[in-house]
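If you scroll down you'll find the structure; I have some questions about it.
What you see is the complex with one protein chain gone and the rest in place.
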């Protein structure tokens, strides 16, 4: 009964429902393939975080995107 | 000083302030009753997650709701 | 399909299996009673954290316990 | 490669981009100064939580603010 | 720069280093394939949780294992 939490930045309006579906399917398959975990009780939760609220290397992702990174 | 994080799907416009209040009261009482934890320093945080962003059994909750589950 | 994460300090050797059971039952019932959530897909995860690793009011819980708090 | 998650209530329209920047810089410096962690692989994620969704002492922060706390 | 947190129960002495490696590789590839995320700044953190500390359907996983589930 795994719990998988995927946190990503929300950019360009966010990812699509199709991409979310692929993340859910992929993470569920991964746990089944590697550990034999039952998909029926595998949770996958995706958190989209504003770029102002995510920092790396001491800067927000908003600042990094302005610098072309 | 417990920290309780309740994550649920946001459905039909989300849960009411009254329901949130009941979750906060209930979780705080539970920690007090079972472990003697002081309510003054018990945190309860409720995260409401879009149904597209929550997967179970390899599908998003959005898809499951369409199928009547 | 709620996910409930309860984080507490590990003190005096930790809580008992019976207390963990009561937390799991209580949190599951709370979600069922307040929001009608299905217990079959309610997860409750308890994290016990060393008192050195938990801070409140700028001090570790280890230090606070020494001061009789 | 630390991961720092700061969860705060969203009040008065939320904190500013400048304040978020200071939290990101401060948390990254803290990990570098205390543990020598490389800022290039230090993540800081800020979650702003509605006051209805955050409970302390068995009440939501919304209720507490009404009482002047 | 995604953050992926995989929480699973610790059973039969825990999963192997090889299985952890496969989870890390798989989750990193998933984020790259679906969203084009850079592996260099993709974190994957695996939490193994004691079966007494994980509840589903109102029971601990320890109890469920005894019942052959």
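Going in written order, the chains are labelled A, B, C, D and E, and every chain counts its residues from 1.
Keep this in mind: contacts are C-beta pairs under 8 Å (C-beta built on N, C-alpha and C of every residue); 3 or more make two chains touch, one makes a residue touch a chain.
This one's a predicted model, so the numbers in the text were calculated from it and none came from an experiment.
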| Chains in view touching the one left out | B, C, D, E
| remark: For chain E, residues touching the missing partner are 17, 20-21, 23-25, 27-29, 39-48
| query | Which residue numbers on chain B touch the omitted chain? | reply | 1, 3, 41, 43, 45
| Interface with the unshown chain - residue positions in chain D | 1-9, 15, 19, 22-23, 26-27, 30-31, 33-35, 37, 41, 54, 56, 61
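Following the convention adopted for this analysis, only the chains that are shown with their structure count from here on.
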| Joint neighbours of chain E and chain D, given as chain labels | A
| said: When I count C-beta pairs in contact, which pair ends up with more: A-C or C-E? | reply: C-E
| said: Rounded to a whole Å, what is the gap between the Cα centroids of chain B and chain D? | reply: 20
| Residues of chain E touching 2+ other chains? | 1, 3, 7, 41, 54, 56
| remark: A full list of chain pairs that touch reads A-B, A-C, A-D, A-E, B-C, B-D, C-E, D-E
